[in-house]
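First the structure, in the form of C-alpha coordinates, and then the observations on it.
Heads up, one of the protein chains got dropped from this complex, but the rest are sitting where they should.
After this line comes chain A, so read on.
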Amino acid sequence: MTDRADSRTGERVVSRRRPWWSRVARKLPLLLWLTLVWGLLWGTYDAGTVFFGVLVSVLVMSVFPVPSISTDLALRPLRVVELVAYLAWDMASSTLRVSWQALRHGPRIRAGIVEVTLRIDSDHLIALLANGLSLAPGKFVLQIDRPNRICYVYTLGMITDPATIRSEVLALERRVVRAFGSAGERERMTELSDTGKDTR
(Lines give C-alpha, C1' and ligand atoms only; values in the text may rest on other atoms or scores of the structure.)
Protein backbone atom coordinates (compact mmCIF):
# COMPACT_ATOMS: atom_id res chain seq x y z
CA MET A 1 0.00 0.00 0.00
CA THR A 2 2.84 2.39 0.87
CA ASP A 3 4.58 2.20 -2.47
CA ARG A 4 1.33 2.96 -4.20
CA ALA A 5 0.93 6.11 -2.14
CA ASP A 6 4.51 7.06 -3.00
CA SER A 7 4.06 6.65 -6.69
CA ARG A 8 0.94 8.77 -6.59
CA THR A 9 2.36 11.78 -4.81
CA GLY A 10 3.26 13.30 -8.15
CA GLU A 11 -0.43 13.58 -8.97
CA ARG A 12 -1.86 14.89 -5.74
CA VAL A 13 -3.95 18.03 -5.91
CA VAL A 14 -1.72 20.87 -4.84
CA SER A 15 -3.19 22.80 -1.97
CA ARG A 16 -0.34 24.74 -0.42
CA ARG A 17 -0.03 28.43 -1.23
CA ARG A 18 2.36 29.47 -3.97
CA PRO A 19 3.55 33.01 -4.69
CA TRP A 20 0.95 35.01 -6.65
CA TRP A 21 2.96 35.13 -9.89
CA SER A 22 3.33 31.38 -9.82
CA ARG A 23 -0.41 30.94 -9.32
CA VAL A 24 -1.17 33.29 -12.21
CA ALA A 25 1.36 31.54 -14.45
CA ARG A 26 -0.23 28.16 -13.72
CA LYS A 27 -3.63 29.48 -14.78
CA LEU A 28 -2.34 30.93 -18.07
CA PRO A 29 -2.66 27.76 -20.20
CA LEU A 30 -6.34 27.40 -19.26
CA LEU A 31 -6.91 31.10 -20.00
CA LEU A 32 -5.27 30.74 -23.41
CA TRP A 33 -7.28 27.61 -24.18
CA LEU A 34 -10.60 29.21 -23.22
CA THR A 35 -9.77 32.27 -25.32
CA LEU A 36 -8.86 29.99 -28.23
CA VAL A 37 -12.22 28.20 -27.92
CA TRP A 38 -14.01 31.56 -27.82
CA GLY A 39 -12.19 32.59 -31.01
CA LEU A 40 -13.10 29.29 -32.69
CA LEU A 41 -16.73 29.79 -31.74
CA TRP A 42 -16.82 33.24 -33.32
CA GLY A 43 -14.57 32.20 -36.21
CA THR A 44 -12.33 35.28 -35.95
CA TYR A 45 -9.39 36.49 -33.93
CA ASP A 46 -9.69 40.28 -34.24
CA ALA A 47 -8.81 42.49 -31.29
CA GLY A 48 -12.39 42.81 -30.02
CA THR A 49 -13.05 39.06 -30.02
CA VAL A 50 -9.78 38.34 -28.23
CA PHE A 51 -10.51 41.07 -25.66
CA PHE A 52 -13.94 39.67 -24.83
CA GLY A 53 -12.53 36.15 -25.01
CA VAL A 54 -10.05 36.95 -22.26
CA LEU A 55 -12.80 38.70 -20.29
CA VAL A 56 -15.19 35.75 -20.55
CA SER A 57 -12.35 33.31 -19.72
CA VAL A 58 -11.43 35.20 -16.56
CA LEU A 59 -15.12 35.28 -15.60
CA VAL A 60 -15.55 31.54 -16.22
CA MET A 61 -12.38 30.72 -14.31
CA SER A 62 -13.38 32.79 -11.30
CA VAL A 63 -16.95 31.48 -11.21
CA PHE A 64 -15.94 27.83 -11.76
CA PRO A 65 -12.49 27.54 -10.19
CA VAL A 66 -10.70 24.25 -10.79
CA PRO A 67 -7.90 23.05 -8.55
CA SER A 68 -4.56 23.06 -10.27
CA ILE A 69 -3.36 19.52 -10.69
CA SER A 70 0.27 18.68 -11.04
CA THR A 71 0.98 15.67 -13.17
CA ASP A 72 4.14 13.95 -14.19
CA LEU A 73 2.89 13.53 -17.73
CA ALA A 74 5.43 14.16 -20.42
CA LEU A 75 4.60 14.95 -24.02
CA ARG A 76 6.51 13.51 -26.96
CA PRO A 77 4.96 15.13 -30.07
CA LEU A 78 6.07 12.50 -32.59
CA ARG A 79 4.72 9.69 -30.44
CA VAL A 80 1.48 11.63 -29.94
CA VAL A 81 1.07 11.89 -33.72
CA GLU A 82 1.73 8.15 -33.92
CA LEU A 83 -0.90 7.49 -31.23
CA VAL A 84 -3.47 9.70 -32.99
CA ALA A 85 -2.79 7.96 -36.31
CA TYR A 86 -3.20 4.57 -34.62
CA LEU A 87 -6.49 5.62 -32.98
CA ALA A 88 -7.80 6.97 -36.31
CA TRP A 89 -6.91 3.71 -38.05
CA ASP A 90 -8.41 1.70 -35.17
CA MET A 91 -11.60 3.76 -35.39
CA ALA A 92 -11.95 3.27 -39.16
CA SER A 93 -11.22 -0.47 -39.12
CA SER A 94 -13.38 -1.17 -36.07
CA THR A 95 -16.28 0.78 -37.57
CA LEU A 96 -16.11 -1.48 -40.61
CA ARG A 97 -15.91 -4.56 -38.40
CA VAL A 98 -18.84 -3.59 -36.17
CA SER A 99 -20.93 -2.59 -39.21
CA TRP A 100 -20.26 -6.00 -40.73
CA GLN A 101 -21.15 -7.71 -37.43
CA ALA A 102 -24.40 -5.72 -37.25
CA LEU A 103 -25.38 -6.92 -40.71
CA ARG A 104 -24.03 -10.46 -40.44
CA HIS A 105 -24.88 -11.49 -36.86
CA GLY A 106 -27.24 -8.82 -35.51
CA PRO A 107 -29.18 -10.28 -32.57
CA ARG A 108 -26.92 -13.36 -32.41
CA ILE A 109 -23.79 -11.28 -31.76
CA ARG A 110 -21.39 -12.66 -29.15
CA ALA A 111 -19.42 -10.55 -26.70
CA GLY A 112 -17.10 -10.89 -23.74
CA ILE A 113 -15.68 -9.11 -20.74
CA VAL A 114 -11.94 -9.58 -20.33
CA GLU A 115 -9.79 -8.76 -17.34
CA VAL A 116 -6.56 -6.94 -18.19
CA THR A 117 -3.83 -6.17 -15.68
CA LEU A 118 -2.16 -2.93 -16.67
CA ARG A 119 1.47 -2.04 -16.19
CA ILE A 120 0.96 1.70 -15.85
CA ASP A 121 0.27 3.12 -12.42
CA SER A 122 -0.82 6.70 -13.01
CA ASP A 123 -4.38 8.02 -12.85
CA HIS A 124 -3.94 10.23 -15.88
CA LEU A 125 -2.38 7.54 -18.06
CA ILE A 126 -5.11 5.07 -17.12
CA ALA A 127 -7.76 7.67 -17.94
CA LEU A 128 -6.09 8.32 -21.31
CA LEU A 129 -5.93 4.60 -22.02
CA ALA A 130 -9.57 4.04 -21.06
CA ASN A 131 -10.71 6.93 -23.24
CA GLY A 132 -8.59 5.74 -26.16
CA LEU A 133 -9.92 2.20 -25.83
CA SER A 134 -13.51 3.39 -25.67
CA LEU A 135 -13.10 5.59 -28.75
CA ALA A 136 -13.29 2.83 -31.33
CA PRO A 137 -16.44 0.74 -31.76
CA GLY A 138 -16.48 -2.73 -30.31
CA LYS A 139 -14.52 -2.12 -27.13
CA PHE A 140 -14.98 -0.14 -23.96
CA VAL A 141 -13.77 -0.14 -20.40
CA LEU A 142 -16.57 -1.36 -18.17
CA GLN A 143 -14.88 -1.21 -14.79
CA ILE A 144 -11.50 -0.19 -13.41
CA ASP A 145 -9.97 -1.62 -10.27
CA ARG A 146 -7.52 1.19 -9.64
CA PRO A 147 -5.58 -0.20 -6.61
CA ASN A 148 -4.82 -3.45 -8.43
CA ARG A 149 -4.48 -1.77 -11.87
CA ILE A 150 -7.03 -4.07 -13.44
CA CYS A 151 -9.45 -2.94 -16.08
CA TYR A 152 -12.40 -4.91 -17.39
CA VAL A 153 -12.81 -4.47 -21.12
CA TYR A 154 -16.07 -5.27 -22.87
CA THR A 155 -15.49 -6.49 -26.41
CA LEU A 156 -18.07 -7.03 -29.09
CA GLY A 157 -17.57 -10.02 -31.33
CA MET A 158 -16.65 -13.62 -30.77
CA ILE A 159 -14.02 -14.02 -28.07
CA THR A 160 -12.10 -17.11 -29.04
CA ASP A 161 -9.11 -16.25 -26.92
CA PRO A 162 -9.11 -13.57 -24.19
CA ALA A 163 -5.32 -13.36 -24.55
CA THR A 164 -5.72 -11.62 -27.95
CA ILE A 165 -7.83 -8.89 -26.38
CA ARG A 166 -5.30 -8.54 -23.57
CA SER A 167 -2.41 -8.11 -25.95
CA GLU A 168 -4.41 -5.52 -27.95
CA VAL A 169 -5.11 -3.51 -24.81
CA LEU A 170 -1.49 -3.77 -23.68
CA ALA A 171 -0.32 -2.65 -27.13
CA LEU A 172 -2.43 0.50 -26.83
CA GLU A 173 -1.11 0.95 -23.29
CA ARG A 174 2.44 0.89 -24.67
CA ARG A 175 1.56 3.55 -27.23
CA VAL A 176 -0.07 5.77 -24.60
CA VAL A 177 2.96 5.49 -22.31
CA ARG A 178 5.32 6.27 -25.20
CA ALA A 179 3.34 9.40 -26.03
CA PHE A 180 2.52 10.74 -22.56
CA GLY A 181 4.30 8.68 -19.91
CA SER A 182 6.93 10.13 -17.62
CA ALA A 183 10.43 8.65 -17.69
CA GLY A 184 9.59 6.70 -14.52
CA GLU A 185 6.44 5.16 -16.02
CA ARG A 186 8.33 4.17 -19.16
CA GLU A 187 11.02 2.45 -17.11
CA ARG A 188 8.41 0.58 -15.06
CA MET A 189 6.78 -0.47 -18.28
CA THR A 190 9.93 -1.95 -19.83
CA GLU A 191 10.88 -3.62 -16.54
CA LEU A 192 7.48 -5.30 -16.20
CA SER A 193 7.44 -6.35 -19.85
CA ASP A 194 10.97 -7.76 -19.66
CA THR A 195 10.31 -9.87 -16.61
CA GLY A 196 7.04 -11.00 -18.15
CA LYS A 197 5.32 -10.21 -14.88
CA ASP A 198 1.84 -8.68 -15.03
CA THR A 199 1.52 -9.28 -18.74
CA ARG A 200 -1.11 -11.98 -18.53
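Going forward, contacts are C-beta pairs under 8 Å (C-beta built on N, C-alpha and C of every residue); 3 or more make two chains touch, one makes a residue touch a chain; residues count from 1.
Please note the rule applied: contacts and distances are computed from a predicted model.
For the chain of the complex excluded from view, the name given in UniProt is "Multicomponent Na+:H+ antiporter subunit G" [choices: "Multicomponent Na+:H+ antiporter subunit G", "Cell division protein FtsX", "Ion-translocating oxidoreductase complex subunit E" or "C-type cytochrome biogenesis protein CcsB"]. When the missing chain is restored to the complex, the residue among A:Val24, A:Val37, A:Leu55 or A:Val81 that touches it is A:Val37.
Only one of A:Ala130, A:Val176 or A:Met189 touches the chain withheld from this view, namely A:Ala130.
Interface residues of chain A facing the missing partner chain: 37, 39-41, 43-44, 91-92, 94-95, 98-99, 101-103, 106-115, 130-131, 133-138, 140-143, 152, 154, 156, 158-160, 162.
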